Structures are given as structure tokens and as C-alpha cells.
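Attaching a single structure in C-alpha cells format; questions to follow.
One chain of protein is taken out of this complex; the other chains stay put.
Right, chain A next:
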Amino acid sequence: MLRIVHKLRSGFAKMTVREAINSAMAQEIERDSNVFLIGEEVGQYQGAYKVSKGLYDRFGKSRIWDTPITEAGFTGLSVGAAMYGLKPIVEFMTFNFAMQAIDHVINSAAKLHYMSAGGLRTSIVFRGINGAAASVAAQHSQCFAAWYSQVPGLIVLSPYDCDDARGLLKAAVRDPNPVVFLENEIMYNEAFEVPDNVMDKDYVIPIGKAKIMREGKDVTIVTFSKMVKFSLLAAAELEREGISCEVINLRTLKPLDRTTIIESIKKTHRVVTVEEGWGQCGIGAEICSVINETNAFFHLDAPIVRVTGADIPTPYAFNLEELSFPKAHNIVEAVKLVLK
């Protein structure tokens, strides 16, 4: 492995989310000869966003496959290879481009195990940037969490920090099902301290289990990916005003960890959901419905508040883009609303 992990003190190291994903892929490709990485610029260019830096030099062209700009082609090829028994990691430069290949994700991969009555399966990971970046405008900024989370047969994961990125990606590669792994470009550069055990080559996080990032008693904030950061910032600000927030990092979007959410509601009685994507039929909408359908509903002291992206295609202008997606202050306002 490249010397990308900076030792801070005994037992801990500091790394960026980019390095976390890179190291997880490197370890899985090393571990299992059936695993390979495929996508645009993943090899000789070292990755469009440098996430696969060093992998081509280390593993060569038989394990790291550069492709032409043809998502439908290389995604279909990867699903076919997975049907035969290989374990592809398919990198989409962003999930916006994956729409060119979504038929293979859904119809060729996700539904296959069921349609074949268990005869065929695909152990495949589809990973890449999801959601807004910076000034990349409408066609390059969509969050696809809700779309993929709806599909039976898919596992959908979305990491926040390095711990999530390493543990979830390794779990995804080792899982026999098709997994959609939604990363975030802004989070790539964020650095976190990680304990040594997270760097272990067999460090995996259970799929389907959310993580409580911060315990609290007044309100539950349910969120994932970059919005975890803003939720934690909001919680810190609210703490100064005497409001105690419990922040749940979903980690897995499908299957959703209902138990952790319900147990938290029994404690706090109020819920705010936060997502970057559009509100209609979103992750927050699903959480509202799940709570409504379970006994957690009777533990609520107020209606659930959703914080979501604005219902518009993402504008280019920086000031308009800032207004289009939730920030910490939006989450603070939502918490105060639910407490009113």
C-alpha cells in the first residue's frame, strides 16, 4: 500500500476519505483474484478524481481496466463478468453518467437473482460520486439515493467518513449481491483520524446497520453522507443553546436500519431527516412513512420535518447553488421547528 496514511500517535492515523476508498480497493484487489476495477480513467490517469491512484502501477492492466466513454458497454460487460463469477468494482465518474447504464444496474443485475429463482447472482459493486459537487450545474449534480434505494435486489450504501468508506466498501465487495456505493466528491478531501483497527485488511462494517454519531435526548436527526457533517455542525451549535441532538448516520440506505431509528425516537420523540436530494419520494419521505407504519409513530410529539434539496435542477451560479442544498443553518431551523 502507498504510504498515504499519516501516523499521528500510537493507535491512530489520519487519512482522507479518498485515501480510505483507495486503500480499501487495494486491499480487496490484493485479497481476491476475482476482484477487478473498471471504469473511465481509473488506470493510467490514476482516476478522474484520483481515487484509484497507484492501483494501475501496483496491479497492472489485468486488474485495473480503463474503458472508453461507454457506460452502457462497460457496465453491461461487468455485469456479464459478474454472472460468470468475477467480482467487478465498476467506477462511474459520477452517478449522473450511470443513467446511461442504469438498465444494467437494475434489469441485468438487481433483478437477476430473483428472476432466475436463485440460479444466477452478481457480486458487483457500482461506485462513484453522487450528489452535488461545486458549480458543476444541473446535469452533474443529482443525488440518486432515492432512485436506487427503491429497487429490490440492490444494496445501497453511502459512507460519510473514512471509517464508513473503508468498512462499507470492503463489505460491499465481499457481498454476493449487487451493491450501489454512493460517494461524495466534497467528502473525498476531508481528513479523519482512524484507529488502527480500521486499517486492518479485514475491517468490514455490517451492512444494514446505522451508526449513532452523537447521542442526544431532544431530537433525532437522521441523515447520510455529506449531510452528516452539516448535521453534526448543527448539533454543536444547538448544544450551545441547550438543545441536545442525536445524529444518526444511516450508512446503509437499503436495507434501511429501522430499528436504530425507532429506538432513537422512543428516546427523543422528535425527528428531522436531512438529505441533499430532492424531497419528493426521497429518503426523508421513506423515513416518514416507515415511522408512520410502526409503533414509533405513537412516540412522536411532533410531525417529522424533512430537510431536502430545493425542488429545482441545480443552478450554476455559486450563490444560487448554495441556496439549493441544505446547510447547517437549515438543519438548525428544522430542529427548532420540530421543537416548537
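The working rule: a contact is a pair of C-beta atoms (placed from the backbone, for glycine too) under 8 Å apart; a residue touches a chain by one contact, two chains touch by 3 or more; residues count from 1.
Assume contacts and distances are computed from a predicted model.
*Asks:* Hey, which one's the missing chain according to UniProt: "Translin", "Sodium/potassium-transporting ATPase subunit alpha", "Adenine phosphoribosyltransferase 1" or "Dehydrogenase E1 component domain-containing protein"?
*Replies:* "Dehydrogenase E1 component domain-containing protein"
*Asks:* In the full complex, which of A:Leu55, A:Ala82, A:Ile265 or A:Ile287 touches the chain missing from this view?
*Replies:* Result: among the candidates, A:Ala82 touches the missing chain.
*Asks:* Just to verify: which one of A:Ile69, A:Met115 or A:Leu320 makes contact with the chain not shown?
*Replies:* The missing chain is touched by A:Met115.
*Asks:* For chain A, enumerate the residues touching the unshown chain of the complex.
*Replies:* Against the left-out chain, chain A lists 36, 62, 72-86, 103-104, 107-108, 112, 114-117, 119-120.
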